[in-house]
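See below for the structure under consideration.
The complex is shown incomplete by one protein chain, all other protein chains being positioned as in the whole.
Here is chain A:
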């Protein structure tokens, strides 16, 4: 009993200090009243911050945009991850490790550096526009950076491995003779994929979707650095409220709302993971 406690104590202490306490402080600020002093709030039992989120469509819009972009990112990641996962799973066992290492290779570079690299590629004076103009294909720079497309490229690039890994594990578990049986019964490869591979890997696909969707919904850096200025995702709005408007109760209320909202997909993910 004492040993058990000794093992668990650091973990509980960690959770208390770095999860429970900040969450408590966040909740307290969300219920506080805005005040022009330092710190910019006064502890109270006020629901003004939450009331503001409901009253102003701007915040609802921020949530919807964030959910839409997160869903698009997760969808694109799935579409790209399926063939990648299938390719890696079908590769010779000694090649698989290499391919997985290549998949994780971008993580060896800092996140901001990778975003910076995309900016270098996509901006008006960037490599792609330079190449297009140099070859005479276009005579003016194509506006690529600061578009929703650029934002999605950045997000997909950042989160793709999270989608590939669970799908790869599912593909590895998929019995290849099932696909042979499908072919034997008259299914062309595309039909066999749709009727056998897809249903058999559906739980993993849902898990992959959620693994991308959950962090993407609160993403701030990529929309800020690569997205259009009007793309007010909830992460960005949160930042604005906190640092520009210095309205901490509204910012905290936003953060609490996002957290509660994301509990739904997190719970879904846990249920998928718990399945046999």
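In the analysis below, a residue touches a chain if its C-beta (ideal position, glycine included) is under 8 Å from a C-beta of that chain, and two chains touch if they have at least 3 such contacts; residues count from 1.
Heads up, the rule we're going with is that contacts and distances are computed from a predicted model.
The chain not displayed here is annotated in its UniProt record as "ABC transporter ATP-binding protein", chosen from "Septum site-determining protein MinD", "NADH dehydrogenase subunit C", "ABC transporter ATP-binding protein" or "RsbT antagonist protein RsbS". The chain not shown here is touched by just one of A:16, A:105, A:131 or A:178, and that residue is A:178. Interface residues of chain A with the unshown chain, by the touch rule above, are 175, 177-178, 180-188, 191, 195-196, 199-200.
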